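One protein chain omitted, others in place.
Chain nomenclature is as follows: A and B, assigned in order of appearance, with residue numbering initiated at 1 for each chain independently.
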Amino acid sequence: MPANPQGQVAVPDHKRWGADRGPVLKLGKYLAIAKINLHQAIVYRSNVLGGLLFYALFIFVFFSLWRAIYHGGEVQGYSLRQVVWYLCITELLVFGCRTPVFTQMNEDIKTGALAYQLIRPCHYVAYQFAGAVGRMVFNLVCFGILAVVLGMVMVGPLPDYALTKLPLGILSACLGLVINFFLLMCLGLTAFRLEENGAFYLVYQKLVFMLGMFIPLEFLPGWLQRIARWLPFPYVAWAPARLLVAFSWPLFWQILPLQVFWAAIAIGLSLLLYRQGMRGLQANGG
Amino acid sequence: MSNGHKLHSIFTLIGLYFRVNLASAMEYRSAFMLQVFGMVLSNGSFVFFWWVAFSQIGARIGGYDFTDVMFIWAVTSSAFGTANILFANMNHISRLIISGELDTFLLQPKSVLTSVLCARTSLSAWGDLLYGFLLIALTQGADGRAWLMFFCGLVIGALLMTAVAVTAHTLTFYVGDASTLAGMSVEFIVNFCIYPKGIYAGWVQVLMATLIPATFMVHLPLQLARQFDLLLFAGLLAASAAYCSLAGFFFYRGLRRYESGNLIVTRL
Partner (left out) sequence: MNMIEAYDLSKTYRTRVRGEGLAASARAMFRPVYREVLAVQSIDLVVPPGEIVAFIGPNGAGKSTTIKMMTGILRPNSGSIRVLGLDPVRERSNLSYHIGTVFGQKSQLWFHLPPTDSFTLLGRIYDVAPGVLKKRIAMLTERFELGALLDVPVRKMSLGQRIRCEVAASLLHEPEILFLDEPTIGLDVVVKQAIRELIRDLNQEKGTTIFLTSHDAGDVEHVCRRAIVIDHGRIVLDQPVKKLKYDYLNRKIIAVRFTEKHDLKTLPGIEVQKTGGLGSRLLVDTRIRPIGEVMSWLVGSGAVADITVEDPPMEEIIATIFSSQDEGGA
């Protein structure tokens, strides 16, 4: 046996720290991942400029459009102010906080880069989510400030706005982001089985656009609204934006459980797809 | 060489590039299908939006009714498609300037700008082109003047879109990488093409007739389709020709400063 200067054989000690850490330190691990992503986003902050400009253009065009459409009064319970703020929020959530998770998954799976994540003691799905959270924090701040500025400049503050309800709206926004992220992850994970899964992404994106991002769900014809409420897509953008511009307790209790439900479904499904995919990967290589 | 010959040779060149590009693009059929699918979906979702807006809210928005909006949509889509089928390289001029890849084109005996613009094609653009035809057929029916103005808008729109992109990219000769600016300028044009002109405040409408020539690309053709006016039509053609000549002038002016990649390689 080759000499070992310490005169001892390195034997793995399973009880050594690392092998069975408690969940608290585990959380710290993912916080660190979020932090480094945030750091990278800040270092590359100039990347966000084009997006901000586009965001402003989009809001301006739609503000002009809605102003032309509204001749005072309300449409389906939304005033002009509310509908502009609504748009600022949905665009913030869908465009401002867009995540590349779908393309990332696709690439990682198709290039086999996923395998290199396996040799680390952390869960790939959680790793991706933590990374996305880090990047989103940065985007939320940048686009959030712009959203508020644009809203204030174009239509001014909402009258009699109940600031105390704001945290509840923000909670709903976070849930919307979680639903969006994990649904996209599910779609990305289909790359384990399908060569061409880009169509899923496009369809998903358009469903989110149409069922809540461009126009409040209430503007849609009745039959479509009834269908849409059973689907996860309005809970990404419509639900939080609606609660943020026109909060009501009955609506909140109607929306929140559904958001939690869809978030749970999306998370559960991504974990399941990941596990199945991994089994295939270990059997067949990258 | 006479001017007629020169023009003819430019068209031959465009045709040649077009065929070669198409053949190489057919190697990626499934990606092509996906892009077309995505385009149909994305344009369809906008039609959906307008349908909801008009059916729920009002018969006219910014002075346009549903068929008017569909007309400007169709023209924009087809013009964008045409520009990107024939001149897809317009989106890459800055990169070509910075990396010194213009060399290849300068060595060729043909029009530099034409060769540069045509050296690439976009497959999904076919979807955009066809989509415009589909929309016109569905919403304007057999309205001959609408069809005629659709074709005019298609040609003018494609040329002006390219002209603006070329002008923006030409700035790279002077100030360094202008690709973001150029990309944004195309986005802006498209955006100001697809909504009724009447929704915008006066100063925006001024912009739309100057820096972002959306008015000439779609809004005037629409006006002419609804009520033809020979003088206005002549003016439209003259303005479009002026835009294109200016873009060409800027480009060749800038080209004098081209230093084959030695100029702008300062690290960003």
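Just so it is clear, contacts are C-beta pairs under 8 Å (C-beta built on N, C-alpha and C of every residue); 3 or more make two chains touch, one makes a residue touch a chain.
In this text the structure is predicted, and so the values were computed from the model without any measurement.
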Open item on the list: Using the document's definition of touch, tell me which of A:Leu49, A:Leu118 or A:Ile227 contacts the absent chain.
Closed with: A:Leu118
- [ ] Sort through A:Ile33, A:Val61 or A:Leu183 and give me the one touching the missing partner chain.
- [x] A:Ile33
Task: Contacts of chain A with the absent chain, listed as residue ranges - done: 1-6, 8-12, 14, 16-19, 21, 25, 28-29, 31-33, 35-36, 39-40, 43-44, 113, 115-116, 118-122, 194-196, 281-286
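Keep in mind that, in the parts below, only the chains that are shown with their structure count from here on.
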TODO: Please work out the Cα centroid separation of chain A and chain B, and write it as a whole number of Å.
DONE: 33
TODO: Please give the residue numbers of chain B that touch chain A in the complex, ascending.
DONE: 30, 34, 37-38, 41-42, 44-45, 48-49, 52-53, 55-58, 61-62, 180, 183-184, 187-188, 191-192, 195-196, 198-201, 204
Task: Complex contact set, residues of chain A against chain B - done: 49-50, 53-54, 57-58, 61, 64-65, 67-69, 75-76, 196, 198-199, 202-203, 206, 209-210, 214-215, 219-221
